[in-house]
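One protein chain is absent from this view; the other protein chains keep their places.
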Amino acid sequence: MTLFDTEDEDLADRAASPDAGIRRVAMLALAESEAPDARALLIAGLADPVAEVRAAAATALEEHPGLDAARALMAALDDPDPTVRGAASGCLEARREQSAAPLLIARASHGAAFARAAALRALRELAVPEAAGVAHDALTDPDPVVRREAIGVLGWLRAEAAQPGLIRTADDPEPEVRRATMAALVFVRSGGLAVPALIAGLRDSDWRVREEAAATIGRTRLAEAEPALIEAMDDPVWQVRLKSAASLGRLGARRALPALIGALRSDVSNLRKEAAAALGEIRDPAALPALAEAAADADPEVRKTALWAAGRCRG
Amino acid sequence: MPLAAHATSVPVIVDDAKCIAAKGCTVCVDVCPLDVLAIDLVKGAAYMKYDECWYCMPCEVDCPTGAVTVNIPYLLR
Partner (left out) sequence: MSAPKTETIEADVLVIGGGTGGPMAAIRAKEANPALRVVLLEKANVKRSGAISMGMDGLNNAVIPGYATPEQYVKEITIANDGIVHQKALMAYANGSFDMIRYLDKLDVKFEKDGAGDYAVRKVHHMGTYVLPMPQGHHVKKVLYRQLRRLRIGVINRYMATRLLTTADGRVGGAIGVNTRTSEFLVVRAKTVILACGAAGRLGLPASGYLFGTYENAANCGDGHAMAYHAGAELANLECYQINPLIKDYNGPSCAYVTGPFGGYTANNKGQRFIECDYWSGQMMLEFWRELQGGNGPVFLNMTHLAPETVGEIETILHSNERPSRGRFHAGRGTDYRNKMVEMHISEIGFCAGHSASGVWVDELARTSIPGLYAAGDMASVPHNYMLGAFVNGAIAGEQAAAFCADIDLPDADADAIAAEQDRVLAPTRREDGLSPYEVEYKTRRLVNDYLAPPKITAKMRLAQERFAEIREDMDHLVARDPHELMRALEAQSILDCADMAAAASLFRTESRWGFYHYRVDHPDTDNANWFRHTMLYKDANGAMAHRTRPIDPYVVPVDATEMTAYQSLRIAPIAQAAE
């Protein structure tokens, strides 16, 4: 009875076959190979003349940690074939190899935009403080995808010092970059430098940015954002109002009572429910009459939440 | 009781032109949880041998050449 279904015997021969199809299948099989030369064969495969073989090698290297492999994969980010580049990028991200961080940091400022973004994406989950510098520089990268990945790195690092840079990307021309900024600012504390940028996000022209800002403010419990959040309860997009309601609940914002009670009469039932839940978080008996009304809402989820909230406001 | 030969359509289709089973690939056959795919040694390509599919898609997703298409079985479609 063999452990795992690997047939290692002839993999080296197959990896050197004149037939590209056979080489390609061999690369895939090498992913699970325990053979000592498996990694070397795959690294060699990254230089195969046929793109499909290179892509297979890049994919298979996910199972073989090691700096030489990481280096070869980083080179493959410049491969002429987009499938190979994509496979190399995916593989670098999936490997989560702490020891490769210095190589990735170097790669993040060189080569094509694709490679820079890929290196930053792989760096994000490693959360190594040394990456802060290169990520900060990349905030002004000409390519928006690179900027977005850089923001991701800084968010995961909770990089206080990067706030000036993030304040700039909060005004980025690309909505997706602005949205990523709002998400990354979740580490900001009350009184922090970037708080005004976050609050300004509630008035962004793009509703996804506004929604993200509202959610982040709730997570960070930024009391100074309360007035702006209450204003956001008048946002034309209900999704923004919904996130704002939830965040007002988290803030325990008593001053939001009128706005939240108003939202109990919205025609969007999801929003009515979220408003009721927020009133339950705030626990102000003044909300009781409105909640009693909401307990007869046409939507059972709203009724249930209203009953729960009323219970909390009472006791 | 003698058995009848029973015809049924199969939901999973393999593009013979793309399939590299002849080069040693057996990925889709390996991963199928219902064990309903097989390699046709004459054609050198995979095919669906039994109409017992959970339309779960590992065969399609893991195929290195994009040769497999999983359709929804006719009775459910």
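Read from first to last, the chains carry the letters A and B; within each, the first residue is number 1.
Assume a contact is a pair of C-beta atoms (placed from the backbone, for glycine too) under 8 Å apart; a residue touches a chain by one contact, two chains touch by 3 or more.
Since the structure is predicted, the reported quantities are computational estimates derived from the model, not experimental observations.
*Asks:* With the full complex in mind, choose from A:A20, A:A183 or A:L288 the residue touching the hidden chain.
*Replies:* Spelled out, the listed residue whose C-beta touches the missing chain is A:A183.
*Asks:* Can you list where chain B touches the absent chain?
*Replies:* Those residues of chain B that touch the unshown chain are 1-3, 30-35, 49-50, 52-58, 61-62, 70-73, 75-77.
*Asks:* Since one chain isn't shown, list which residues of chain A touch it in the complete complex.
*Replies:* So the residues of chain A touching the missing chain come out as 1, 3-5, 32, 63, 94, 96, 124-125, 127, 152, 155-156, 158, 180, 182-187, 207-208, 216, 219, 237, 239, 242, 268-270, 295-296, 298-301, 303-304, 307-308.
By definition in this document, only the chains that are shown with their structure count from here on.
*Asks:* Would you mind pulling out the distance in Å between where the CA atoms of chain A average out and where those of chain B do?
*Replies:* That gives a centre separation of 36 Å.
*Asks:* Name, in rising order, each residue of chain A that touches chain B in their complex.
*Replies:* Within the complex, chain A touches chain B at residues 5, 14, 19, 21-22, 24-26, 28-29, 52, 56.
*Asks:* For chain B, which residues are in contact with chain A within the complex?
*Replies:* 20, 22-25, 27, 30, 64-65
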